[in-house]
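Once you've had a glance at the structure underneath, I'll fire off some questions.
All protein chains of the complex are present and in place, except for one that has been dropped.
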Amino acid sequence: MATMTIARAINEGLRASLTNDPKTLLMGEDIGELGGVYRVTDGLKRDFGAMRVVDSPLAESGIIGTAIGLALRGYRPICEIQFDGFVFPGFNQITTQLAKLRTRSDGMLSAPVVIRIPYGGGIGSVEHHSESPEALFAHTAGLRIITPSNAQDAYWMIQQAVTCEDPVIVFEPKRRYWLKGEVDTSAPAGDPFSAQILRRGTDATIVAYGPLVPVALAAATAAEEDGRSVEVIDLRSISPIDFDTVTESVTRTGRLIVAHEAPTFGGIGGEIAARISERAFLSLEAPVIRVGGFHMPYPVARVEEQYLPDIDRILEALDRAFAY
Amino acid sequence: MATMTIARAINEGLRASLTNDPKTLLMGEDIGELGGVYRVTDGLKRDFGAMRVVDSPLAESGIIGTAIGLALRGYRPICEIQFDGFVFPGFNQITTQLAKLRTRSDGMLSAPVVIRIPYGGGIGSVEHHSESPEALFAHTAGLRIITPSNAQDAYWMIQQAVTCEDPVIVFEPKRRYWLKGEVDTSAPAGDPFSAQILRRGTDATIVAYGPLVPVALAAATAAEEDGRSVEVIDLRSISPIDFDTVTESVTRTGRLIVAHEAPTFGGIGGEIAARISERAFLSLEAPVIRVGGFHMPYPVARVEEQYLPDIDRILEALDRAFAY
Amino acid sequence: MNSSRLPAAEFEVEEVLRAAHAAEEGSRTEPDLDMLQVLAADGTMASGLAADIAGTTVDLGPYLAQDADHLRSLYRDMFLIRRFDQESTALQRQGQLALWVPLTGQEAAQIGSGRALQPQDYAFPTYREHGVALTRGVELSQILRLFRGVTNGGWDPRERNFHLYTLVLAAQSLHAVGYAMGLQRDQLADPSLPPAASIAYFGDGASSEGDIHESMVFAASFNAPVVFFCQNNQWAISVPSSVQTRVPLAQRAEGYGFPGIRVDGNDVVAVEAVTRWALEHARSGRGPVLIEAYTYRMSAHTTADDPTKYRLSRDEQEWQPRDPLARLEAHLRSAGTADDAFFEELAAEARTMASELREAVLSMTAPELAERFATVYAEPHPLVQEELRFFEQYEAGFAEEGKHA
Partner (left out) sequence: MNSSRLPAAEFEVEEVLRAAHAAEEGSRTEPDLDMLQVLAADGTMASGLAADIAGTTVDLGPYLAQDADHLRSLYRDMFLIRRFDQESTALQRQGQLALWVPLTGQEAAQIGSGRALQPQDYAFPTYREHGVALTRGVELSQILRLFRGVTNGGWDPRERNFHLYTLVLAAQSLHAVGYAMGLQRDQLADPSLPPAASIAYFGDGASSEGDIHESMVFAASFNAPVVFFCQNNQWAISVPSSVQTRVPLAQRAEGYGFPGIRVDGNDVVAVEAVTRWALEHARSGRGPVLIEAYTYRMSAHTTADDPTKYRLSRDEQEWQPRDPLARLEAHLRSAGTADDAFFEELAAEARTMASELREAVLSMTAPELAERFATVYAEPHPLVQEELRFFEQYEAGFAEEGKHA
């Protein structure tokens, strides 16, 4: 067991992947000497060389597209997109090529490409550096999407993404990069595509993922003072979604709050609300309440704290759920 | 009143826009001499010339990006994307530029660009020619998304998109291009961003849009034989969604089916289900049931009929809704 | 590509292409500038070939293959693939294929470049490279599986190192570069491997896409063993290549600092020589090359297309005498290296091929939608499993029982 930050855990996870499989390689902008703008790949070029840790030209479609070609040749490329808002030049390659390659080939080909994307707000940055575009990928079949919320998951999930035969997008909660936690580097990892109940409760369930997991936990603690016993689920996987775990929880608690930073409208919370409303219709004592961003471009840094779902916003949603 | 196909209605609508406003222009691949692969722009280059009807180089980001520049100079470009599956190279310009320009400029600039996209399946075509990617745009604030289902709407909605100060994506139901209908070219148009109740009913509501509107109507007719009175709403606008009309309907009928060709998972049906489940929680006698595509790339032509939501799939959903 | 099952356009075909259009047409025809050629349109054959590459004259003589056997085999490939094209067009017209993408006119570009490939090379086609498929040894009927709508693929790309067709224009060009980066790494890890290259096929229209640029940037940056093979067939559906570029496309390479060559794409001998040179250049670690094969799409864009809407028959006629097959036939006949018997035998072979093709197509069965659930992911996926369960129950008629598990 070691204590490390999420950033360090990913770094160590990448290091383990590079060590375990000579076919793995990293590609991205500024991931070499600089170690990435968040230093997540720090030291890896030094230790694995320029053929394994590739500072690419500045072109996201190029990064994803060549990664697909490398995968076709038997490699396992791990791409870094510098910020959430800069994945879009690569959207075509992800959506029409990476996701569809296996189906196109009737299962003969796979493209085990990993795409790491630091995402989310709360870092006081400028435009395009604080977005949560996960729903734009989840709708496309053929991709898997996971997001760790703690160091232990970060260390293991990146490695599991690398060994997965399917393409996996790993959304990394950038404002939690320096959140420390215990990492058991020897423990066998659980299924990265399953949700995890982090806290048990009986009156309501909060589903959150990535950067909002600590917020959800804090909200549950605060709710306890009001005498409400709230269960908290870390979704961990956005595609597929572990609906079984969520359904089971909601059939016990009868109330569900889904929280994410991404705008509510068209966000993944809608999918969860719709599916759980169907699956647990007779158990629900209130409608599923979503807590998310507003329908606007991610706002400027000086107002982002008002924008981001926080403990109060979740408590307000709980109030609404309990009002039924 | 004139009878015309949807394709012709759009052609006539574009002609009217080009005639009414000298700042309008069309841009796209093969829209000139050829008149587009669906002939929707047939004859317009001949009549308005190469400066108004522009055969562009083959590059979707280029089409959208230069359209933004033209809009900044006071023009009103109407872009054609040849097929749904080919919009993705332009995704970055749409998502990070077109949608955000107004907010970025604190309301000083607008980019009244129109993007026409023939969408949906049922045409027996090859890969990338049958998709329904509307949800991938709806999640992004700053865009408006509409989809006509009949000739009258097609004629007016394209013109309303052109005069709208906001960017508008018009999804055109390509398998219905040759569906004929009455067009009143003199009637003032209704609000293109509102839903329309096409058929009244008391027991359940079906919400559909674009190519599935005729299917929903036929399902309602079939359901009548089982003694079920089903209301049908043509959504017309996917962003914003006219939740008021849908809510009002569901509070009367107590049951809601949402149907679209796009895959259910992460589709716009989830948003509708989530929002209506919240707004009409106490009126719902069954969960909102979604009928949509499966979580797979749009399948090959020879099986698409099994894949596409049809009357039976909607009736099955109604059965499920009535079973509660 | 648009589907053939569409209702025909309702708008009247313009009776005459406007004078304005005709005028434009005139200026559209690019000069055959600096185009490498060995086999002239009249069938005369030069004995040497040299290219000006970044100011240096490179002798391509060593890459020329001109012996009679070889020329006959090139002719054979071109002839067979044209016959294949005709048969496929016929199958489409008879409703057996949803769509067909004809290659007629581009046989030399495709057979010439394809024959230059070695087994360890890997080709990334767009969607029209049936000729390249033939040279790779891909079973031609498998190509028709895509156009019959029973698959989006059709063959196992690893068997013949011939990738699946990629319909999103230019996307495969980046895959080719990535693949070449993989080849580089393989070679480093095991120097005993035969040097290999990848080749990316794309058209004059696709050349405008950002992905083509990024693929050239990456290829140059990593000195990847990749050959960019652009078939400039003058048209992107209805748009002439002058809309994509006002200089020869081969010139693009200068901007990236690697060789670019324009070759007469209707001269199979020159195409083969140039491609051989380019592949060797790539394989030997000297980096990427761009080849522009200047050719002409003699038929429609697809069976759903109507070229009379946008090009003059005069234009089409102009290219007729430059037919890649006719000129090699003229050469073989005048050189006396092929006689009537050769051509008759070939025609017979083609007839057999065509009827076997027809049989193969008619016996292609449609898949079941249920099977499609299996290939979305490599590893188990709960949503796909759930939807498959629903679908099977629905199909089995359980659906009527009201409630799905």
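Here the chain labels run A, B and C in written order, and each chain numbers its own residues starting at 1.
Assume contacts are C-beta pairs under 8 Å (C-beta built on N, C-alpha and C of every residue); 3 or more make two chains touch, one makes a residue touch a chain.
What you see is a predicted model; the values in this text were computed from it and never measured.
Looking at the complete complex, one finds that the omitted chain is in touch with A, B, C.
For the chain missing from the display, the contacting residue among B:T5, B:T41, B:Q93 or B:Q196 is B:Q93, taking the whole complex into account.
Looking at C:L36, C:L97, C:I111 or C:A253, the residue that reaches the missing chain in the full complex is C:A253.
Checked against the full complex, the one of B:T66, B:S249, B:S277 or B:Q306 touching the unshown chain is B:T66. Of A:G13, A:G62 or A:G181, it is A:G62 that touches the chain left out of the display. For subunit A, the residues touching the absent chain in the complete assembly are 5, 7-8, 11, 29-30, 32-35, 37-39, 42-43, 46, 55-62, 83, 85-86, 88-89, 123-129, 177-178, 265, 294-297, 299-303, 306-307, 312-313, 316, 319-320, 322-323. Listed by residue number, the positions of subunit B touching the unshown chain are 22, 25, 51, 54, 56-57, 59, 61-62, 64-75, 77, 89, 92-93, 96-97, 100, 102-110, 112, 141-142, 144, 164-166, 193, 239-244. In the full complex, subunit C touches the hidden chain at residues 208-214, 217, 220-221, 243-247, 251-257.
Note that in this section only the chains that are shown with their structure count from here on.
Look at where the CA atoms of subunit B average out and do the same for subunit C: the two points lie 35 Å apart.
Rounded to whole angstrom units, the spacing between the C-alpha centres of subunit A and subunit B is 30.
Measuring from the averaged C-alpha position of subunit A to that of subunit C gives a distance of 40 Å. Residue positions 85, 88-89, 127-128, 265, 294-297 of subunit B are each in touch with at least two other chains. Shared interface positions of subunit C, defined as residues touching 2 or more other chains, are 151-152, 168, 210-211, 372, 376, 381, 383-384.
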